[in-house]
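Yeah, one chain of the complex is gone here, protein chain that is, but the others are all in their spots.
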Amino acid sequence: MKELKILAVVVFFTLLTYWGVEPYAHSVMHKHIESKGFQYDDLKPLAKKGDAARGAQTFMNAGCIGCHGLKSQGMPAPMDPNAAVASFGVNPPDLSNAGAVFDAKFLANLIANPEHALMVEHKFSKAGRSFPMTAFYGLGGDKDQEVADIVAYLQSIAPKAEEVTPKMAFETACGRCHAVHYDKWTQIGERPKFKHKIDELKFEEKVVDYQDKLTKYLGKLPPDLSMYIRSRGEHYLKTFMEDPQELLPGTAMPRVGVSKESAEKVIEYLADVGDSKRAERDSVGKIVMIYLFIFAFLAYLWKQSIWKELH
Amino acid sequence: MAHFEKAHSLEEWLDQRLAIKTLRRVLAEEYWIPKNINFLWAMGMVLAVTFGILVVSGIFLLCYYQPNIDLAFDSVNYTIMQEVEFGWLWRHMHAVAASVVFLIIYIHMFTGIYYGSYKKGREMIWISGMLLFVSFSAEAFSGYMLPWGQMSYWAGMVITNLFSLGSLELNGLVEWLRGDYVPGQAFLNRFFMLHVFLMPLIIMALIGLHFGALRIPHVNNQDGEEIDFEEEAKKYLAGNKKEAKVIRFANDFLSKDMFVVSIFLIFFFYLVFWHFDFAMDPINFDPADGLKTPPHIYPEWYFLWSYEILRPFPKDPGLIAFGFSQVIFFLLPFLDRSPNVAPANRRGLFAAWFWILLVDMIVLTVMGKVPPMGMFSTIGLVAAWVFIILWVALPFITKNEKAV
Partner (left out) sequence: MADNSRRDFMGKVFGGWAALGGLGALYAAKKSWDPLPSVKAAGFTKVDLSSAEPNVLNVEKWRGKPVFILKKTPEIVAKQSKNETARDVVVGKDHFLVCIGLCTHLGCIPAYEANKEMFKCACHGAEYDVSAINTKAPAPLPMLIPPFRVDGTTLIIGEEGEQYKKMKAAGVLGKKPLNPKA
């Protein structure tokens, strides 16, 4: 029993030290923020029910396709990423999956007042710059209804929620600013395999050109996200995506407005890229644990068999 | 030339040439260990096993690691962690073992302090052990550089800066250590060399010395009792095992060791598979960037107490205090003036000294991690002073200790 008492003392001081340097120290160093469930409560609720067919009309008439592509509907973007980034500072997203990836309320608010929904006023109107996407002022009818119609249209052409893969969610929500080189992803798309050195260099030039322009637009090149699942962790990624300003006041990263499900998909993608062996780790871990319990049991029996002669 | 007869078995053949039977007798069967011990005496074996884990996992990491500032990060985090079969396992085992080995070292050290296992002929055991502690620290630090993440880079920057020795501004020495003005390729290469060759070599030699130092004074026991090992061994060999105060190293002591090791392994592998963040700092999964300082720079947990002795003071006194904390443990056998070899709880004031030291070092450890602001700075400063005062007071406390 003396040994158990000694063990209790050792365990107590070990846990005390652990508590101090891990949970306690981290609670002091990092602001803890709880997710609000991607409700976007500060935004105006969607009051009207949209009509997709009318929305298609409004979408065309509002001039959205002047900047945005809609590949799934056979409408490619009017400019390639490099040309777009040169004109706007950032490449306007293709909207094929927008209705599935982004929150409907967020989309409606974005259309009506992009800077506010994206939370980038501190970088633009308040800093004397104008945001590249113009707000939708309405086509003369009920503006709220028109916005709701556009949202309904985008939702109608988007794949169903269960068809959106983690990678699709990432590309739509994050991929125009963030590279993920462990998955060959660059800001202008997937890095192809090259037969000729010259093609590779040409592609590289395009990537660097895009990155330079993006850097100028944002003040800093957004980081490569390959290992973000390990360097930031799931909780940080989730709360940061929901409201970047809360965790990093002043950051150039906009609020991207993903829905809760899409946020989870983006995180799953980052885990697939940066922590691809997590399932194996878990299953191998269980086997090793079973082995070790038997190992310990046998060690105990061996010790008993020897020590019964010694005591 | 010696005369050799025909051997009748492989064992005999080897025995003729290598005296393996004598070796086995001297090193295992008739290497006598006191019976009156508890599981804390198994920490040496736990350390040996952990060091073995570090060596084996290290060998597999070495097969794919690239000591190049442009490739190192991806060779660890992509090649080893995601491409190599079980590469993640070696990496996690290596990182967790590197952290846990210090926990066991500290338990081992405090066991020695508590039971007075550093005096009356056991001084060299203590000193060789402290040399091992320092070598393990150098090994851990050099290894921490290798993934070339943000913490690698900035810890390398901050720790090598210490060598400018404050106001002496020996920047030349710092640049000599780094081989560059900032940590770069030369720096990574030489720490790689230290980590995979020179330090392991030194550690292995020191482990030999540490074991050798045990041989003559023998292992201490729970009551600090002076045992006549030859007399007790005779009793044991005569079959009087129950009365003998000694046991064989193998298999008697070993069987108990292995049970403790098995419990340790359950704890260790739980950490490897499900609770590894404490040993693999998330910030180090950001690649090294000399243009961007991380918001918080702190060493791994096992260096925090000495880091906190450096931090609350102004630059020069801080360095002196830090130097003090690095050497003072070596002097323990000579600062403890009492002739008693006994558990601390029977040694009056020394018991208080022991527990205050332990708690103070935990306080220093925690304060070393949190940002040095307000309350934390004050607590850190007080704890640093307590540490220094404890060591200065030790000879006076122990000098008048009553004989036990």
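Read from first to last, the chains carry the letters A and B; within each, the first residue is number 1.
One rule holds for everything that comes next: contacts are C-beta pairs under 8 Å (C-beta built on N, C-alpha and C of every residue); 3 or more make two chains touch, one makes a residue touch a chain.
From a predicted model like this one, the values you see are computed outputs, not experimental measurements.
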- Task: Could you tell which one of A:A252, A:M289 or A:I306 touches the chain left off the display?
- Result: A:A252
- Query: Thinking of the whole complex, not just what is shown, which of B:L14, B:L168, B:A186 or B:I216 touches the missing chain?
  - Reply: B:A186
- subunit A, residues in touch with the chain not shown (by the definition above): 218-220, 248-252
- Residue ranges of subunit B at the interface with the undisplayed chain: 175-182, 184, 186, 190, 290-295
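One rule holds in what follows: only the chains that are shown with their structure count from here on.
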- In whole angstrom, the CA-centroid distance of subunit A from subunit B equals 41
- Message: Taking the touch rule as given, give the residues of subunit B at its contact with subunit A in the complex, in rising order.
- Response: 35, 38-40, 74, 77-78, 81-82, 88-89, 92, 103, 107, 241-242, 247, 251-252, 255-256, 258-259, 261-263, 265-266, 269-270, 272-274, 277-278, 280, 282-287, 295-296, 301, 304, 358, 362, 365-366, 369-371, 376
- Touching subunit B in the complex: which residues of subunit A? 2-3, 6-7, 10, 13-14, 16-18, 20-22, 24-25, 28-29, 182, 223, 226-228, 230-233, 274, 276-277, 280-282, 284-285, 288-289, 292-293, 295-296, 299-300, 302-303, 305-307, 309-311
